[in-house]
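Before I ask anything, here is the structure I am working with.
The complex is shown incomplete by one protein chain, all other protein chains being positioned as in the whole.
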Amino acid sequence: MSKLLHVEDLNIEFHDHLIPETVVYDFDLDMEPGEIVGLVGESGSGKSMSALAVAGLLSRHDMKKRGVIEFEGKNILSCSRSELRELQGDEICMIFQEPLTSLNPVKKIGWQVEEGLKIHTDMSPEERKKRAIKALEDVEIEDAQRVYDSYPHELSGGMRQRVMIAAATIGNPKLLIADEPTTALDVTVQSQIVELMKKINREKKTAILFISHDLSLVSALCERVLVMKGGYVVESGSVKEIFESPKEEYTRKLIDAIPKCGSTEDLVENGEPLAGMKDINVSFIKRKGKNKEKVHVLKDISLDIYEGEILGLVGESGCGKSTLAKTLLGLIKPDTGHVSAKFPNTQMIFQDPYGSLNPSKTVGFIMEEPLRNLTDKTPEERYALSKEMIEKVGLSEEFLQRYPSELSGGQRQRVCIATALMLGPKLIIADEPVSALDVTIQAEVLKLMMKLHMEMGISFLFISHDLRVVHQMCDRIMVMKDGEIVESGDRVKIYENPSHPYTKELLKSAGLGPGGVK
Amino acid sequence: MRSKKRDFNFILGICLLAITLIPAFVGLFWTPYDPEKMDYSMKLAGISIRHIYGCDNFGRDVFSRIMSGSGITLLIAVGTVLFGSILGTVIGCFTGYYGGLIDECLMRINDVALAFPSLLLALVIVSLMGTGKYQVMLALGLAFIPSYARIVRGEYLRIKNLDYVKAAKLAGASDMRIMFVHILPNTKTVLFSSVLIGFNNAILAEAGLSFLGIGVQPPDASLGRMLSEAQAYMFTNPSYVLFTGCTIVMLILGFSLLSKAKRWQ
Amino acid sequence: MRIFSKKTLALILASSMAVTLCSCAGNKAKSDNTDSLITIGIPQDLDDGLDPHTAEGAGTREVLFNIFEGLVKPDSNGDLKCAVASDYNINEDGTVYTFTLRDNVKFHDGSTVTVEDVKASLEKCMGNGDEPLVASFGEVLKVETPDDKTVEVYLKEPDTDFLANMTVAILPKDHLDASTELIGTGPYKFVSRSPQENIILESFDDYWGEKANIKKVVLKVVADADTIVMNLEGGSVDLMARLSTSQASQLSDKFEVCEGTMNLVQALYLNNAVEPFNKKEVRQALCYATDIKEIMDFVSDGKGTETGSSMFPAFGKYYMEELNDTYNTDLDKAKELLSEAGYPDGFEFSITVPGNYKQHVDTAQVIKEQYKKIGVNVNINLVEWDTWLNDVYMGREFEATVIGVDASQLTASSMLQRFVSDSGKNFINYNNPEYDETYQKAAASVKDDEKTEYYKQCERILSEDAANVYIQDLPNLVAVNKKFGGYEFYPLYVMDFSKLYIK
Partner (left out) sequence: MKYVLKKLLSCIITLFIVSFLVFAAFALIPGDPALSKLGTNATQAALDAMRHKMGLDRPFLVRYFTWLFDAVRGNFGNSYSYSMPVASLILDKIPITLTLMVYSMILMVVISVPAGVYASYKEDTPVDRVIQIANQIVMAIPPFFSGILITLFFGIVLKLFTPGGFVSLNANPLKFLGFMFFPALAVALPKSAMVFNLLYTSLNGEKKKDYVRTAYSRGNRSKTVFFSHMLKNASIPTITFLGMAFADMIAGSIIIEQVFGIPGLGRILLTSIQNRDYPVVTGIIMLIAVTVIISNMIVDIIYKIVDPRVDA
């Protein structure tokens, strides 16, 4: 039986700018029917490009492709467009990372799910509708009928991804290519999607090419893994080989970067409270169409942050973490309760490195801004302090003249931290500081924050949805759900014997079940 | 981005502007003939080496008149755009940033301004303060404010929720500083292309007003007035109307190509 | 060009009338078909009401001439012929005018004209009580109808010119307010109108006199002067008057261009009450600096007739050709006079001119160029017609203006009375006791030759005193599609449709 997929020294060159740029160098991949293969690498490693080439979606003429991609013996690169189209959507299907933008906003869900059938089969509309609803039920969507008639913006992130999978697998494809399907989702939803894909592989014998930058996820799903860096396949082998005895130095670095849960530094005893909130309630007026609803975001929250501590705040998106941070900073006025802060100018580090630096200003200007407004330091003093701070976060002085657009994600986040340090704050609130970064860079930034914590005695309020990072960084952890703090306690208690069911579920879906700590 | 295409737009735009702006600029100081000197023998004379654009119904050299005329038209356009964009931007800032009551009533006034034909507004100002370049500038400037205000407001609504604005607040910047030091520079690209488009609309509007006889007063002429005068001699002396018309078209085409050039985005 | 005109249309028994430079009458092979139609272009809609007694615009009265008739009616030579009246005689001392009614003259609605209708119409013009509706009817004492054939008009004081006022329209006594539906006795009757679009007239079958040749006349509003040539060439307009020379020169040979005069005095009217125009030397200097020939060249390709004072050629015996040479162009003399008056290096003044009259705007621009030679700097201030009426004519807030002054009735007084210092219409604030005294003598004298001599004396004073910088009587070019003939020039603002015919 010929292999399902045989890719041999595939090279992709990109001809948009003046000088052609090679993105993928002699990429080889073989897949058997029903096999699940992982493709791991950081952003810019060429993993998505290779996947798109396999799916035949790199048809733009400024993409030069050399080499062989054989699907069941037929070379996709040389066959005619119409032959390629017969495969797409019937034999080879693909799902993408951003569920919201990957669905057509102005078309109904049902219409988009059925499209595969409309193209490849000549079923009657009723039959197609029946098949579509069955496909939606297969991906565990309750009342598929309502979802069938609704629009993409009316569904949650997880639901939308399930719709994508339903649309892709409705034609029982032989190969499903999943390009980082779970990155934009919450932890709990992430594990559900992975389970779903396992079920599809088992029942429909669909081979899956799973692309991701999250090694732990890949290890849970795939049998074989290819590690890519800078367009080259650095190493490939079974999951066990790669994890137990990585041959390549880069692979080892990748594995180390996964936050360990084993670290057992002693818990820091806490000093007096730095800042606190006393039964805070915050609600927004959300105008849904004609009627106005009062959405209750924070429900009587009280907490204290002690000096010299890193307090973790864990919860899924939409549970009110960011609102809590903004209320603590005074950016939002709570309906009831009050906020107390012993020391002035507590600072904040934001999640999206691209939105947190003013694109029209130089790094130096941004860093000196707090001094310019709140202190009467002379320009020379300001420059000296910013030079000191920029070097403290590991960047050279000449970065001060650069614009944010010239920096990488990691560098930008370092600049944010440096700016936060300018006023010598006692407390810094970090709202998901590393979740937008690649794993390796994530590790470096976390190491920097820990160093600052130790050396300058700055305490952090660390907000994240990634339980592993929280475990590595924080002493005390609070778990939030729908605007309420459901459980709080020191690290050992939360991870060893969580009491609240929601905390248990969070730990299980992050692969940190109370049993073994992976 | 197709790099070749951008240059194409940019180059064409620049040379069109060169053909129109250089004579306009030179026209401020020197013109081959005195734009107002009349010479009966040359009345409605066709194109000749001495008069490359021919002469008008007073025997005045059309090329010199276009030079000084386009100077005046550009002056009006610059004045209008400056007046309209500065005021429009300030209004846009406040309505976009603060929202609430100011936003509501200023937007109401905007709707009124859109519904109110700029023609009548121009006439009121011209009748009040007499005709002439500066009155036309004021009239058109006022008529342009709503469009700028709307554009700037949209930008402010978008930017004010971004993280770096919150960071600026945390850094103790006052509202005014945030509006003008932090947010305004980021609206540069949108403002710049809308200024160029505004420029074109100003030239068109001035030509419209002069066409209806309200704009610039004879004997000094803006392109619009010359075009309306030239129309009367369209049959016997088509060169007069065609050259004037084409100068306007080239001017506007040059600016719109420039605003299209991807160089700024 | 028509600016001022009295409400009534009157004509004095003038001896020689304007010679029409080219007669478009041509031979009169009239074909009498019932569905013939001519479209005549009019520069603006008759938007000042259609009541013949109060109609103000010259363009309006030009059309109403064909719908309404008075007891007497002017012909193309300017002589007054009997119309609704079959005969008239004036008593010895010119105080009583007796008219015999022509029998069975029909109104457009079919009813016959009676003496009551005539009496009612004349009394309407006398106005109710204090204020005469038609200014010249202030002189009328009373109107009597001794029998059903005669009407007697008694004047307060003797006036041999009053017959001209008898051309006021005769309306049916129960349709005196004619602003809505127009019923008169003229050769054409009113059919319909649509604002800013057209007005449609049709020939009146039982007209008492010579019937009109063309059945239907459509008066099409062509507001944009620049599209006139297009309309003519495109065939949507067959005849249009008062074209500029540049427009006329652009017409193909499909059209015959007849030439007459506009019967007005175009001049640079100076506000004599304003510095520096209160000094005679300054006014004379401007006259010497003006090259009228060059103005005519630019404005109307050399056509037009020069005028030396406030009188135009159509006035025949009053027109004094020799006054044209009072000031021939002489720049040195002009500069000399200027320094005498204390302005050695010239001065600056503004000309306010109505924007919708192209000939006047062009003249102002030529004058501006000419005065540069003697160091006088002119700036031109274009205003809207209504603003000109309000600010310049009524308010007299201006330094100088270029306008054409015409006469609503061909009486010398209607041209010269304006310059008497206390006259309501003396918008240039002319104040010359000698002129006032001479004018009084002219008005009082009964003998014709004596009256003429005094009026001439007035004109001479205006010219020597350089009250204004007199320029010309503008040419009136009428384009007629060669399919039509019979266009006749009248010395006054009249267009007689009934004479037109299809060749």
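Each chain gets a letter, A, B and C, in the order it is written, and its residues are counted from 1.
Quick note on the criterion: a contact is a pair of C-beta atoms (placed from the backbone, for glycine too) under 8 Å apart; a residue touches a chain by one contact, two chains touch by 3 or more.
Quick caveat, the model's predicted, so the values are computed rather than measured.
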Touch partners, limited to displayed chains, of the chain removed from view: A, B, C
Among C:79, C:202 or C:233, the residue in touch with the chain that has been omitted: C:233
Sole residue of A:72, A:115 or A:241 that reaches the chain not shown, by the stated touch rule: A:115
Sole contact to the chain not displayed, among C:116, C:152, C:202 or C:224: C:224
Among A:104, A:145, A:302 or A:405, residue touching the chain not depicted: A:104
Option touching the unshown chain, where A:76, A:147 or A:167 are the choices: A:167
Absent-chain interface as seen on chain A, which is shown: 55, 57, 59, 85-90, 93-94, 96, 98, 101-107, 115-116, 119-120, 151, 153, 164, 167-168, 288-290
Chain not shown, touching residues in chain B: 2, 5, 108-109, 111-112, 114-121, 123-124, 127-128, 200, 203-204, 207-208, 211-212, 224, 227-228, 231, 234-235, 241, 245, 248-250, 252-253, 256-257, 260
For chain C, residues in touch with the removed chain: 3-7, 44-45, 47-49, 54, 56-57, 130-131, 135, 179-180, 194-197, 221-224, 227, 230-231, 233-237, 356, 384-387, 389-391, 393-394, 408, 424-425
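Keep this in mind: only the chains that are shown with their structure count from here on.
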Cα-centroid distance, chain A relative to chain B, in whole angstrom: 48
Of all residues in chain C, the ones touching two or more other chains: none
Contacts with two or more other chains, residues of chain B listed in rising order: none
Residues of chain B defined as touching chain C within the complex: 36-38, 40, 43-44, 57-59, 127, 130-131, 213, 217-219, 228, 231-236
Chain B contact footprint on chain C (complex, rising order): 225-226, 229, 233, 244, 246-247, 249-250, 294, 297-298, 355-356, 358, 361-362, 364-366, 368-369, 380-384, 387
Residues of chain A touching chain B in the complex: 16-18, 326, 329, 331, 345, 347-348, 350-352, 355-361, 366, 369-370, 373-374, 416, 419
